[in-house]
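Right, chain A next:
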Amino acid sequence: MSEEKDLEQLKREAAEKAKAAMAKRKAKEMAAKQEEAPKSEEPTQAQTPDADDLAKKKAAAAAKAKAAALAKKKREGMVDEAAVESESPVAKEATEADDLAKKKAAAAAKAKAAALAKKKREGMVDEAAVESESPAAKETTEADDLAKKKAAAVAKAKAAAAAKRKAMELAAGGGKTEGAVADDGDDAKAKAIAAAKAKAAAAAKAKAAAAAKAKAAREAGGATSDDEKAKAIAAAKAKAAAAAKAKAALVAKGGKAAGAEPEAEATPSPNQKYLDKYLKVIEENMGTEVLEDSYINKLSKDVPTLVVKREYYFKLAQFLKYNELLGFDYLSELHGTDFETHMEVYVHLYSYRNRQSVAFKTKIDRDDPTIESLQPIWAGADWPECEAYDLLGIKFIGHPNLHRIFLGEDWVGHPLRKDYEPYDVEV
Partner candidate 1 sequence: MIQDMLQSSPGLGNFVIFFILGLVLLLIVLGFVTFSILAERKVMGYIQLRHGPNQVGGRWGLLQTVADVLKLLLKEDIIPKLADRPLFILAPIIAFAPSFMVLATIPFTENFQFADLNVGLLYYVAISGMTVFGVLLGGWASNNKYSLLGGARATAQMISYEIPLVMSVLGVILLSGSLNLNEIVEAQKNGWFILLQPIGFIVFFIASVAELSRTPFDLPESESELVAGYHTEYTGFRWAFFMLAEYVYLFAMSALITVLFLGGWMAPFGFLDFIPGSVWFSIKFFFVLFVYLWLRSTFPRMRADKLMEFAWKVLLPIALGNIFLTALIKSLFF
Partner candidate 2 sequence: MIRTEEMILNVGPQHPSTHGVFRLVVKLDGEIITEATPVIGYLHRGTEKIAENLQYTQIIPYTDRMDYLSAMTNNYVICHAVETMMGIQVPERAEYLRVIAMELGRIASHLVWWGTYLLDLGATSPFIYAFREREMIINMLNELSGARLTFNYMRVGGVKWDAPDGWIEKVKDFVPYMREQLKGYHNLVTGNEIFLNRVKGIGKYTKEEAIQYSLSGVNLRCTGVKWDLRKDEPYSIYDRFEFNVPTRETGDAWARYQCRLEEIEESLKILEQACEQFPAEGDIMAKVPKIIKPPKGEAFVRIESPRGEIGCYIYSDGKKEPYRLKFRRPSFYNLQILPKLLVGENIANMIAILGAIDIVLGEVDG
């Protein structure tokens, strides 16, 4: 718990300074402190290093995003996940994680790149800690090579110096570390580079690096999953989009080459953790029966999607807006769709506080399409609801001024219904 407090202080400070450099230094201090601190305080040793990383990550994130609270929230979520998932305490990985953390801190040279890189790394480290069971010693050498190659490639990018230093550190630590971890490090750098100066050239290099990685990944069965995750994250962040995409593609190939891996089809989305968080919060506060379904919509940039039961629609909307941890304060889109068997109302929300999206929708009866209005919650839902009423005939209960906004009150029928027949007096 004392660690937790330290972390908070750290975060707050970092947030105040809002300077990437400061954040970095603190992160390092923290790391040192935590290493000193007895690791056996909590039942699972494995979690402490994770927490370290998280802390650093958070600090950096805070520096960039100003919102310390946000960082905390994330941390909680992550720690939870770690707690849930990690079954075997992997004590030795703690040290690796530290190395990584340092590397990361240094990589922060460019504030943006750093924050991004750290976030990604977090994800990776978590997974690494949890999942990698088989130490693949031979791969470390390859990883080292790769690291050097990459470092050289970065020469053009501004972060080159820092990257090299890190690469060296990595090489030093690499002897100890497992292949998976090394790979992660490389990934992080590659991403950081790509992000730092998304120059076309840099991107190309990043791709080359990615290819190299992919090869490494193929050899290391256990490592691929990590890679994939890292890449998926990168894609989600969509920094260095082209590079990331190229990587993703390569990884996908690599995955296939590696053989039948159960993870290949169930690649967790980078937004999975958000979805899990939402689900958890909703379940805790509203019970389990609120949601009909929930999934990551992979077709739609991995947006977490909730399908809510009709009777909880308004309550959930309220909850999504006013809950501290969710705080979806912005209604981005609201519309209805006629699915012939039922109607559906689709709402896309965004939280400026947490910088996260969610889509939620509900099915309503087609013959009597009524639903509560969201206008009292988001004033921005006013006209879109009028539009849905006009074009689809969905009645929004509690809307202060529901009228046919486009077609006028005397229009016959609702054009966007699939069975709409144009009405013309003269015909």
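FYI, a residue touches a chain if its C-beta (ideal position, glycine included) is under 8 Å from a C-beta of that chain, and two chains touch if they have at least 3 such contacts; residues count from 1.
Here is how the candidates were picked: all candidates are chains of the complex that A comes from, given by their letters.
On a predicted model such as this, the values are computed, not experimentally measured, just so you know.
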Quick one: in this complex, who touches chain A among 1 or 2? 2
Which of the residues in chain A come into contact with candidate 2 in the complex? 195, 198-200, 203, 238-242, 245, 249, 297, 299-301, 303, 329-333, 335, 337-338, 346, 348, 352, 355, 359, 378-384, 387, 391, 405-408, 415-416, 420
